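A protein chain is absent from this complex, but the other protein chains hold their places.
Then we have chain A:
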Amino acid sequence: MSVILTESEAKTLLEKVLKYSKADECEVNLSGEIRGNIRYARNEVSTSGALTNQNLSVQSAFGKKVGVATIDEFDDASLEKVVRRSEELAQLAPENPEYVGLLGPQTYIKSNGYFDSTASVSPDTRAEAVSKSLKLSREQKLVAAGFLEDQKGYSAMMNSKGLFAFYKSTNVNFSLTVRTEDGTGSGYVAKGYSDVNKLDTAAATKIAMQKSLGSKGARALEPGKYTVILEPTAAVVLLENIYYDMDARSADEGRSFFSKPGGKTKLGEKIVDERVTFFSDPMHPELPAASWSGDGLPQEKMMWIEKGVVKNLSYSRYWAKEKGVKPIPSPNNMIMTGGTATLEEMIKSTQRGILVTKLWYIRSVDPQTLLQTGLTRDGTFYIEDGKIKYPIKNFRFNESPIIMLNNLEMLGKTERVVSTESNQNYMVPPMKIREFTFSSLSDAV
């Protein structure tokens, strides 16, 4: 049997598993993926590999006693064994008061994140993509370190109440750091796509090379509050901390940024500039995602923050029941609406500011205000009178993405980016922000 099953093969296998079940309720999740990667450093390939994962997870429930067991072999004996094991674990488990039972059959919209181009990447095409990058860095006597990883996979679920869901996807992530031989310049690029045909490693390498050469001879500026232009790669690592926090339960419990004095939440409140809109949509052409969530709930287009106002927080099925509201699953993707400005226009309109191309080592400092710390990295530039004047030394910042989105000046066109913190792909625009807080200087290049 192939590792990547078709919808009908997955359905047949899941039906077979459910036939073994003797529990009150049974839910089976099935997935398979093939990943290939190639890593290089010091202008040489350092490691390469392929990884195959396949997994079947069975959740059995007797009343509110729930057990989960998993297996990676799909012969009949193994399938029966994993069902029995999950039942054994359920019998031994204490009652889970938060177990709300299974969902019945659901209707899902059809989203497509699977591209044959990506699925057919081979070790040879992977090596070729990297050799294009290496050729450029070697020619320019720059030092490249990069990583290319592609993935194809599927996931499916079925339960004893008749729910069935299936989704197939592909993804490729490419990241590259180019340093000057003397270590005084460094540039970075990261690209993520569902369709590998959109990946141009040579073009991406040129961006990192340009930033590397351009960042040589950086001067020190005084830390303080500056107008900044954040490229999407820099902005996304701050924004995702807002996304992480948009959960109703922790807000209701009084322990999140989305909590409010008096035991209320910020649902319905304007928290950021009215040009800010975040939504999720499995049908997004640039960032397709599964149209169902892990617990089987359908995923549809959902507004999270619209024109600066908190429109929705996610509600697990348990918490929704407690609160008497409709459950809202955590999203499978996140898109921030952009504006029309180009990066050049943003720079041109800036009298005095800083272009930030990447942020690094982001950590939460205060969950109450979503204050984050981290540093600029791999290309930071001083802007004066509408022009990039010179590269500057890296800064440490302490800033909350909420404060930042209240200080919004301009938004550019939304594009797909890879978070260097979580490795997740998002749609995020470049943005110009006033009074961004840099608190100290770093000598790091």
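Details
Operating definition for what follows: a residue touches a chain if its C-beta (ideal position, glycine included) is under 8 Å from a C-beta of that chain, and two chains touch if they have at least 3 such contacts; residues count from 1.
We adopt the following convention: contacts and distances are computed from a predicted model.
Only one of "TldD protein", "Peptide/nickel transport system permease protein", "Pyridine nucleotide-disulphide oxidoreductase" or "Glycerol-3-phosphate ABC transporter ATP-binding protein" fits the UniProt record of the hidden chain, and that name is "TldD protein". Only one of the listed residues, A:G146, A:G192, A:P232 or A:P429, touches the absent chain: A:G146. Listed residues A:N55, A:T125 or A:Q210: the one in touch with the omitted chain is A:N55.
Of A:K19, A:R363, A:K389 or A:K413, it is A:R363 that touches the chain left out of the display.
Remark: the omitted chain is touched by one listed residue; of A:K198, A:R396 or A:R434 this is A:R396. For the chain left out of this panel, the touching residue among A:E9, A:E80 or A:E421 is A:E421.
Contacts to the hidden chain, counted on chain A, fall at residues 35, 37, 39, 41-42, 44-49, 51-55, 57, 68-73, 85, 88-89, 92-94, 96-98, 123, 127, 131, 143, 145-147, 149, 175-177, 179, 183, 240, 243-247, 249-250, 253-257, 259-263, 294, 313-314, 330-332, 334, 360-369, 371, 373-375, 377, 394, 396, 398, 400, 402-403, 419, 421-424, 439-445.
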